[in-house]
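Of the protein chains in this complex, all but one are displayed in their positions.
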Amino acid sequence: MSLSRASRRRSNRTRHAASVAAVVVAGALTLSACGGDGATSSGTSGAKFVTGSGGISTVAKGERQDAPKLDGETLEGEKLDIDDFKGKVVVLNVWGSWCSPCRAEAPNFAKVSEETKDKGVEFVGINTRDDSKGPAIEFEKQWGITYPSFYDPIGKLVLRFPKGSLNPQAIPSTIVIDREGKIAARSLMALNEKKLHQMIDPLIAEK
Amino acid sequence: MPDGPGAAGGTEKGDLYGRVAVSLTVLAFLVEAGGVVARALSVQRAPWGNMYEFSITFSTVVVGVYLAILAAKKNVRWAGLPLVTTVLLDLGIATTWLYTDSDQLVPALDSYWLWIHVSTAIFCGAVFYLGAVGTVLYLFRDGYEANLARGGKPGAFASSVLERLPSAASLDKFAYRVNAAVFPLWTFTIIAGAIWAGDAWGRYWGWDPKEVWSFITWVAYACYLHARATAGWKGRKAAYLALFAFGCWLWNYYGVNIFLSGKHSYAGV
Partner (left out) sequence: MSVLAAAVTDPNTTVLNGALILALPIAVAAGLVSFFSPCVLPLVPGYLSYVTGISGTDLADARRGRMVAGASLFVLGFTAVFVSTGALFGYFGQTLQDHQETLTRVLGGLMILMGFFFMGLMPWITQREFRFHKRPAAGLAGAPVLGALFGIGWAPCTGPTLGSRHDAVVHRGERGARGRTDRRVLPRPRRALRARRDGVPAGARCVRLGQEALRLGDAHRRTDDDRDRHPARHGDLERHHSGHAGLDGQLHGGDLSSMSKTETTDETAAAAAAAEHDEQEFGEAGAQLSTAPRERAVPGSFGGVMQPGAAGRIAWAWRETTGWVRWFWRQLTSMRVALILLFLLSLGAIPGSLVPQTGVDETKVEEFRTAHETLAPVYDDLGLFNVYSSVWFSAIYILLFVSLIGCIVPRTWQFVGQLRSRPPGAPGRLTRLPAYTTWRTETDPEQVREAALAMLGRRRFRSHAVGDAVAAEKGYLREAGNLIFHIALIVMLVSFATGQLFKSEGGKLIVEGGGFANTLTQYDDFKSGSLFDRDHDLAPFSFTLDKFVGTYERTGPQRGTPRTYEAHVTYAEGADGAEKKTRIEVNRPLEVDGSKVYLIGHGYAPVVTVRDGRGREVFSGAVPLLPMDSNVTSSGAIKVMDGYRDKDGKKDQLGFQAFFVPTFAGAGKGTMLSQYPGLDFPVLALNAFHGSLGVDAGLPQNVYQLDKRKMKAFKDAQGADLKQRLLPGETMKLPDGAGSITFEKDVKEWATFQISQQPGNVPALVGAVAAIAGLAGSLFIQRRRVWVRAVRGEDGVTVVEMAGLGRSESSKLPEELADLAATLNSQAPTAPDPAEPVEGVRA
């Protein structure tokens, strides 16, 4: 009868629709089944930056975002503002006195900060998650850190970094801001001298 | 096969005894309900924060549902004996092993969801239990009817007890209706629990053992309802599935609380 033929034709169509729908949902389900247990996602949205080997990300000159306004009190109690360093390359290092990798990279930072001072490079630290200033100040003395560090125990300064920018995501993190006040590079791992130079030398060369 | 004459066996004397039994059940229900209310007053919160309180509420609700169905003039008096016996067992366990003194709530249970989620869980359990009683009696009755159909002679137990039960078809229908009626409420129980977990523990589903076993119970009853809808599974096969599902519910209540530790362990049990 005509009714059954029509239903068969329709059922072919619906079967096709059903299989497509099933594949789509199955795809979503498979993704959820592989749901991240701590899977680190690299911010590939828009891919405005490139993550090189060694975990250092750099941004091409034309695509850099403005660094946020970072101002506050240092560990020594003085006022500090990054805007004062316009025209210089600013190396921001997020650290804590309790953090082992920070302790390992501290002598490197102390040395490079002294070496590059006359090339127009300012090192600024952001000390965070130290409940009191005491251990942080002792840390600076211990490793010979001469550059100033903001005292930001709960991370409100870090919060100022805009979404999607190369913001600090680990401790230690190092962010390099170019001479125009734009975010140019980021490392989410501890740095030795060589890697630190790799990060900042190209930006020193920029005019 | 027509329904049997009922637990009273069709005699007047039996009917008198039956009515006496129902009256005593009503009295016992009132007393126990009073006990639950008294416990609620004593702890100044919803009386279901630990297993003792669950058990007494559960048995009250089971008997209450049974009496309500009786009051609606349905023929369920045959369920009275197995029901009351097991209620006695439940109360025995509750007062001997599960008893804890009155105490206030721990912070994790201090929420209005306690009224909603736990009360529906208790109600669902009571009705599932009624369905399980129907299913078990169905299995016995079905065996008895098959024996008769083959021309065999049933033993003394069968002819005095099983003959009085409703027909296997009626029992099967009863069990199915009861289970199907409360299944949506069980779905709601799980969802209410998930919403509460979202507020209390930060995630609405975390595969905690009680969550897992509620889910298993739900899937098992879903399996039973699906199997029933497919004609070939009416009868004994579906009945076994229903019993498996109720077994999951029992394990969910007793087993998970006592033997497995997870976020649902409070006050020791």
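Think of it as A and B in the order they're written, each chain with its own count starting at 1.
The rule is simple: contacts are C-beta pairs under 8 Å (C-beta built on N, C-alpha and C of every residue); 3 or more make two chains touch, one makes a residue touch a chain.
Here the structure is a predicted model, which means the values were calculated and not measured.
Touch with the chain that is not drawn comes from one residue among A:Val89, A:Leu166 or A:Ala185, which is A:Leu166. Summarising the interface, chain A meets the missing chain with residues 7, 10-11, 14-15, 17-19, 21-22, 25-26, 28-41, 43-45, 68, 94, 97-101, 103-105, 128-129, 131-132, 134-135, 138-139, 141-142, 153-156, 158-161, 163-171, 173, 190.
In the full complex, chain B makes contact with the omitted chain through residues 1, 100-101, 103-104, 106-108, 110-111, 113, 139-140, 142-143, 145-147, 149-150, 157, 167-169, 172-173, 176-177, 180-181, 183-184, 187-188, 191, 194-196, 198-209, 212-213, 215-216, 219-220, 222-223, 225-227, 229-231, 234-236, 248, 256, 260, 262, 267.
Convention: only the chains that are shown with their structure count from here on.
Distance between chain A and chain B, defined via averaged C-alpha coordinates, is recorded as 57 Å.
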